[in-house]
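Below is one structure, written out as structure tokens; comments come after it.
One chain of protein is taken out of this complex; the other chains stay put.
In this document, chain identifiers A and B correspond to the written order of the chains, with residue numbering beginning at 1 in each.
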Amino acid sequence: MLSIDGSFLDFKQLDLLALRQTPVHRLDPRAKVLTTLCFIVCVVSFDRYQISAMLPFMIYPAVLMAVGDLPFGYILRKIIIVIPFALLIGLFNPVFDRQVLMQIGSLDIWGGWISCFSILIRAILTASAAIILVAITGFPAICEALEKLKMPQTFAVQLLFLYRYIFVLTDEGVRTARARQLRTFGNRGLGIRHFGSLVGHLLLRTWERAERIHMAMLARGFTGEVHSSRRPSHFGRTEVLFMAGWITLFILLRLFNAPQFLGGLFTGTMP
Amino acid sequence: MHMADALVSPAVGGAFWAAATGTIAYCSARVRKDLDDRKVPLMGVLGAFVFAAQMINFTIPATGSSGHLGGGLLLAILLGPSAAYLTIASVLMIQALFFADGGLLALGCNIFNLGVFPAFIAYPLIYKKLVGHDPRQSRMVAASILAAVVALQFGSLGVVLQTVLSGVAALPFDTFLLLMQPIHLGIGVVEGVVTALVVSFIYQARPEILESTLQQKPLGDLPIKSLLATFLVATLLIGGVLSWFVSENPDGLEWSIAKVTGTPELPEAEHREHQRLAKIQEETALLPDYAIPTEEGEARSAATERMGTSLSGLLGGAMTLIVCSLVGVFLKRRSAAQRKEA
Partner (left out) sequence: MSHHIVHVKNLQHVYPDQTVALQEVSFLIHHGESVGIIGANGAGKSTLLLHLNGYLAATSGEIIIGDDTLSKETLPEIRRTVGMVFQDPEDQLFMPTVFDDVAFGPLNMGLSHEEIEARVTEALERVDAEELRNKPPYHLSGGEKKRVAIATVLSMLPEILVLDEPTNGLDPHARRQLIALLQAFHHTRIVTSHDLDMILELCDRTIVLHEGLVMADGPTMEIFGNDELLKTCRLEKPFAMQSCPVCSPGKQTSPKQPPLVAPHSSKPHDHHHDH
């Protein structure tokens, strides 16, 4: 009855990873956010049959994971969870696209399989970029970066509040559901009617908590606007180098198919 | 269902990012003007509630499969359109960042699909209109189901359009549509029922929670009539784009069936298919590496020609991966050593 229970503990782990102190952790969040966005845009801009040209992009997650001291197995696990949906749609490609585009020996390879594989590579690259971004930056810092990049303050406040109370509320949800589960004998799943009242109770308690938070806010002089304390902004030379270096690399890799070149050197067949 | 980065093109992703963030800015301004300062903690905590509620599965009667609450319509009923939209957007953003649910580029698409339709269409135009000031249980259930169905139909249509316009997936428009819409009809009904159950629970326990949004004009000063007019125009536009698309490929489904069974209609259909693929490719690729040949014969010879290069492509790809991993391992060892010294 409870899903994603395990992945929520994982979620906390991701948050803890962000508290580490490595060179990439110390970079200004804006640099990291913008570079990652550029990465994703470059990756998804490839045409559907591209595979080899995308592979060098793996260097970005690889380097960040290494310098950021992120556990490889953990990141891999999180990426694997993501793959199924994209693959689900991608697997339709070979059904509809049977034009032969390539031959390996006597084996005809349909365009559909190529594009499906391309989707898989895309999914791995973009998912790892997103998760690594959070692991080396931390969610509050990402919100700060977005705010400095002109995101409305109301939305930034919303994101931070949401993040703050996710753990609290999911703990409550787990406890509520577990309490009910302990009184269910046999494997009767949760019916819709009972779900309504279970979640209804949770909602009521949530509403009451919101009222108490509001009380605490008023007690400290809140009059409608959440002011943010000024934080030192350190977008310096390291950040500029980081961004310039990576973005140049992404553009070069996007324009020139490095693996083809590399392989061509070995097989002697240059395009 | 969520759009994924793996299926989106920069053009589509970028366009919907613009739409979604524009709406975020608009809603942020509206919520700021709202005199009820309780909204600040409420939106945050209700967003967290959605996460908690989504963790709890229920069994869908008559099918035995499990489902969970989406929450978009429920948020709209509790908070009103603008605040609900911001809450939905924040939930999706966290899902994208932490669960890689969807993607960062596709986030704009998801916020649009799952935010705009429940908050600005389903809730004010359907739910509120039907329930009015008289929240009897039967009315709430009916209104809820209808609103949820409409919201999800539009949402899934959004996913289909975005996927097809991106051109990464090969699913033809009509097949995908036929796949998605019926599924989301069922999901919509369930969502509507579950939402209604939760709302009526709240109404019995603490009716004043619903009172403020019941009284409010959901779209504030925006006259409903002009919104409906805009909506109609948008529908016509979308319809126009759709029919252009469909006319380019009238035999989508039949073509694929023919392909499978190998009937003589093949070459013609294939030719059309080539043209369509080429067209899409032109639109999405900046610098195509594998050019799609226009005739089948050419395709064969071009492919043979490319065998050498594609082999080298594969070889080069494998080498690249090895290089990347080596770099990664090397850097990791180095930074670990550096930290030991420090």
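To be clear about the criterion, a residue touches a chain if its C-beta (ideal position, glycine included) is under 8 Å from a C-beta of that chain, and two chains touch if they have at least 3 such contacts.
Note that the structure is a prediction, hence the values are computed from the model and not measured.
K.L.:
Check each of A:L88, A:I104, A:L149 or A:L218 against the chain that is not shown and name the one that touches it.
P.N.:
From the options A:L88, A:I104, A:L149 or A:L218, the contact with the absent chain belongs to A:L218.
K.L.:
Over the whole complex, note the residues of subunit A touching the chain we left out.
P.N.:
15-16, 140, 160-161, 163-165, 167-168, 209, 212-213, 215-223, 227-230
Just so it is clear, only the chains that are shown with their structure count from here on.
K.L.:
Using the average of all C-alpha atoms in each chain as its centre, how far is it in Å between subunit A and subunit B?
P.N.:
Computed from C-alpha means, the inter-chain centre distance equals 16 Å.
K.L.:
Where on subunit B is subunit A touching in the complex?
P.N.:
Subunit B reaches subunit A through residues 1-2, 4-10, 13-14, 21, 24-25, 28-29, 31-32, 35, 37-38, 40-49, 51-61, 66, 68-69, 86-87, 89-91, 93-94, 96-101, 103-105, 163, 167-172, 175, 190, 193-194, 197-198, 200-202, 205-206, 209, 256, 259, 270, 273-274, 277, 281, 284-290, 299-300, 303-304, 306-317, 319-321, 323-325, 327-332, 335-336, 339.
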